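A single protein chain has been omitted; all remaining protein chains appear in their positions.
Think of it as A and B in the order they're written, each chain with its own count starting at 1.
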Amino acid sequence: MNRNDYDNSLARQARRLEEYVKIVYESVFPQVDQLPVKEIWDAQKIFITGCGDSWLAGIAAKPAFESVTKIETNAPRAIDFSRALSNKNLGYSPNTPLVILISYSGTAARVIECAKRASKYGANTIAITNNPNSPLAENCRYCIHVGLPEDGEYQPGLTTYNASMIALFAIALRIGRIRNKITPLEYEDMKKELLSFVSEAQKKVSEYEERAFETALKWKGLKAEDFIGDYGDYATAFFGSAKVIETFGGYTTYDDSEDWCHINYFLADPEKIGRVVINNESSPSYDRMLETINAVKILKSPCMIVSDAKKEAFPETMEVFTTVKPKYFWMNPLIQHIPFDFVAGYIAALKGETGFRADDERYNSDLAKNRLKSGTQILII
Amino acid sequence: MDHKDYDSELLKQVRNSVKDIRTIAENETFEFIEKCVPPEVAKAIGNILLTGCGDSYCASIATKPIFENAETSTKTGMVPGIPTAAFRNIDFSRFYNTFSGWNPLTLGRNALCAISISGSPARPNEAALRINEHGGTSIAFTANPEGKLAGNCKYVIPMTLPSYGLAPNVTSYYSSVFSLTMFALYLNCCKKNLTKAQAEQSRKDLLKYAEAYDEAVMDRLSKQAFDLAKQWEEDGVDCMDFVGDGADYATAFFGSAKMVEAFGGLTTNDDSEDWCHINFFIKDSDHIGLFVIANEDSPAFSREMETIQTAAAIRKHIAVITDAQESLFPENVTVFRVPKPDSVWMHPLMEHIPMDFVAGYIGVWRGRQPFRNGEEPYCEDVNAARFRASKIRVI
Partner (left out) sequence: MVFIKDFEITTGKNSLDNITASVNEAIKESGILNGIAVVETAHSTAGILMISAYGKEILDDIVKEMRRIIPARINFSHQDAPEDSAGHIKSALFGSSVSLIVKEGKLLCEGKQDVYFAEYDGPRNRTYSVCVNGEKEG
């Protein structure tokens, strides 16, 4: 079976990982450098929100914010920020919290609603978007334009996910630098490492692709994919799960290492469920995840592990994708979704599936098309 | 056969819901809570941190708004109470403040409510040991006051737990949600966010709401769940998708867990917004069942309605749990109309009942053991470190 016959958008995007990261890096860092010092200084709390992949970028970048800025950072679901979040979190001090709102198009109704709510309480708001003239940008104090070329192939989201993360990392570094939580030397080193880490990762992309294609051939008949990841790696797990749905519309689920042992361990037909585990050596829950992996082994589920640890750390029966180890642990989410992106892309191609059910008119009615942009916006005060 | 002819330990728990809540409430009064956590301790608490595994984590999400918003009458309950966060247990034990450091100004004012019925799993114990290590207050919510968790916590709120045979737990969820609710009201009383009279009134309203699930309502919900489960089984529904927002996300998560525990059903969950971005695209729309929790007074109701309408255009199997009029929803949607409480935050105590029934009936029909008890390969796990034997590491 020739892999080239099954080329797909996710694979094409993954191959251009480094190129796109550089474009965004060049675009966002100079803009982030212009964010006013006083308002950044005032931030006592940080919220990052968005929908789908954009929300996940916030979860992925949370460890970076905590590590570099030392400010309490939360990544709530957009609907929870706009509708359920207690107003105790808002309006208690000038320019705080700092609310970072992510939407590639800048048109998602819920994210705009979040921006409006935050603004109403005097919070500082920064939009991360590829459309600086969008309603989201207009409803935020500042806008970071990720600068992706408009004619690029970005669906299903991979490049845009990384773009959001790069912009978030840039903001985190700027805050950390301004608040003296990282030294100028560390700041420069982190900036440099961001590019060199991605560059090193790029060298392994073709190896991932080859092995991911093999995995896709084995997994294409499975009943479902089940993802397990903790904290920042939970974003990578959830992202993989979203790609299953977007590419071939498959059944999928996700959880953390602890709750998986309490719930998804009991899923029926474990041999028909592909388990994808994200586990890094530097993670505080590394040992717990090893116990969880052992439970997966007992269930005899097909399992792929994405980790910066060596293959030998895991059971022999599992397909281990060892990724480049970054100097700063929080950069891991930037590349660790790539192995499963390839798997999802190839399973879809092998099944002859069209992404986002583009060939099914039910999914493309006016109602369906408008479900994200034209939703009613409500301002909860 | 009629729905009443089916029985299981899970169905027993669901059918006894109101009776069991009465038993739980008899024991868990404000006086009882006060004896467990003295007022001066409660008064000094500045931040509430809720955690637990599985259902206990769901109970944390379900009750967070009651701690956070002391107000009892408005629709949104947006009057500040006490800053509260609900954590996945692994997130609290291993990651909370690990990268940013603990704030020395608030260190001693943090109180962790660690929830575990048996008190024996490693992770809530690890969480309690961690907060102790950092000088905070640990409070165990457990039905085993002599257990490990109780021993590791500075204060213990013993929970009442009517006993049943091995089954997915529903009664323990009532017990957790009820105990946490009582503690939240008591705490806000101690902190002068509520008067004693207001707290008592809230308790009465909550019990009144539970009693509203009377025989007729339970019979209707059981029958509806039976018919829905039968239809879904006949139609070959092989995956279920659960949607809820805010505290109702707890109900969605809880419902999805019951399907897994009862018969190993494949499930997933999300909020109403993200569902439109992701799960909307699941391909086999004819064989997936969708549950949406959409209460009229929920701040996210408008979005939930949009999501239901979008789903109704592509999916065949949709169930809505709501206190709103049936006529608001599309015709092809099964509406489980549940009683309306005085405050929207009361819903999570009871609104999971229709899903519990569905899990119970399908569990019986598929003949699967609860938690795959005795089934291969699950039973090989005796010595594995899934719960109790997991290594405890205090960060």
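Keep in mind that, in the parts below, a residue touches a chain if its C-beta (ideal position, glycine included) is under 8 Å from a C-beta of that chain, and two chains touch if they have at least 3 such contacts.
Keep in mind that what you see is a predicted model, and the values were worked out from it rather than measured.
The chain that is not displayed touches the following shown chains in the complete assembly: A.
Only one residue in the set A:I178, A:A201, A:L222 or A:A237 touches the chain that does not appear here, and it is A:I178. Although one chain is not shown, part of chain A still touches it, namely residues 33-38, 41, 177-178, 180, 183-185.
As a convention for this text, only the chains that are shown with their structure count from here on.
Separating the CA-averaged centres of chain A and chain B is a span of 27 Å. Across the interface of their complex, chain A is touched by residues 53-54, 57, 65, 68-69, 76, 78, 80-81, 83, 88-91, 93-95, 97-101, 123, 238-239, 245-247, 249, 257, 260-261, 263-268, 271-274, 276-285, 288, 298-300, 302-303, 306-307, 309-310, 313-314, 368, 371-372, 377-378, 380-381, 384-387, 390-391, 393, 395 of chain B. Within the complex, the chain A residues that touch chain B are 51-52, 55, 63, 66-67, 69-73, 77-80, 83-84, 86-88, 110, 223-224, 230-231, 241-242, 245-246, 248-254, 256-259, 261-270, 273, 283-285, 287-288, 291-292, 294-295, 298-300, 330, 353, 356-357, 362-363, 365, 367-368, 371-372, 375-376, 378, 380-381.
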